[in-house]
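Here's the structure we're looking at; comments come further down.
One protein chain is absent from this view; the other protein chains keep their places.
And now, chain A:
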């Protein structure tokens, strides 16, 4: 039972401290006029490591916390982060990508969903903002920064949740590859 609570507890701590660090420090550092947003990267990493449902739940919780902490319209970031966490988890479950740079691509996509989605939601909610090249430039820079920071965030999340994950698909795949998909006991004999 204690093991069952290990992952949610670790993810809760990760989400809480991640958002605090984001709000207290990272948001105040501007690179090329844009701040790095670690929250979607965290959500994507959790989805990629823990699966679609944990990813979606973590996304919802982190999104809600971000909305609360930043006094934004509740539900907007949650909705976007659910999509990010779920999509990253589905990628893991369906494709199980093994390439080391997958987190970079996933981070870039997560940032794109987050920034573009947030802008779209704001427009839908009637917040008037000029659609300009400046905005487009900022979105592009945010995506690039997201890709840049995706790998360290993924490594950090992996470190936090390692040991609490139910199963590692890579390990499973490696095992399947070395044993030909079968247990050594049930492997066909050499003479056949």
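Here is the rule we use: a residue touches a chain if its C-beta (ideal position, glycine included) is under 8 Å from a C-beta of that chain, and two chains touch if they have at least 3 such contacts; residues count from 1.
Everything below uses one rule, namely that contacts and distances are computed from a predicted model.
Its record in UniProt calls the unshown chain "Cell shape-determining protein MreC", which is the match among "Putative tricarboxylic transport membrane protein", "Cell shape-determining protein MreC", "Xanthine dehydrogenase subunit D" or "ABC transporter permease". Of the options A:63, A:103, A:117 or A:146, the residue whose C-beta touches the omitted chain is A:63. The chain omitted from view is touched by exactly one of A:21, A:120 or A:155, namely A:21.
Seen across the whole complex, the unshown chain contacts chain A at 20-21, 23-25, 28-31, 52-53, 56-57, 60, 63-64, 67-69, 71, 73-76, 78-79, 82, 86, 125.
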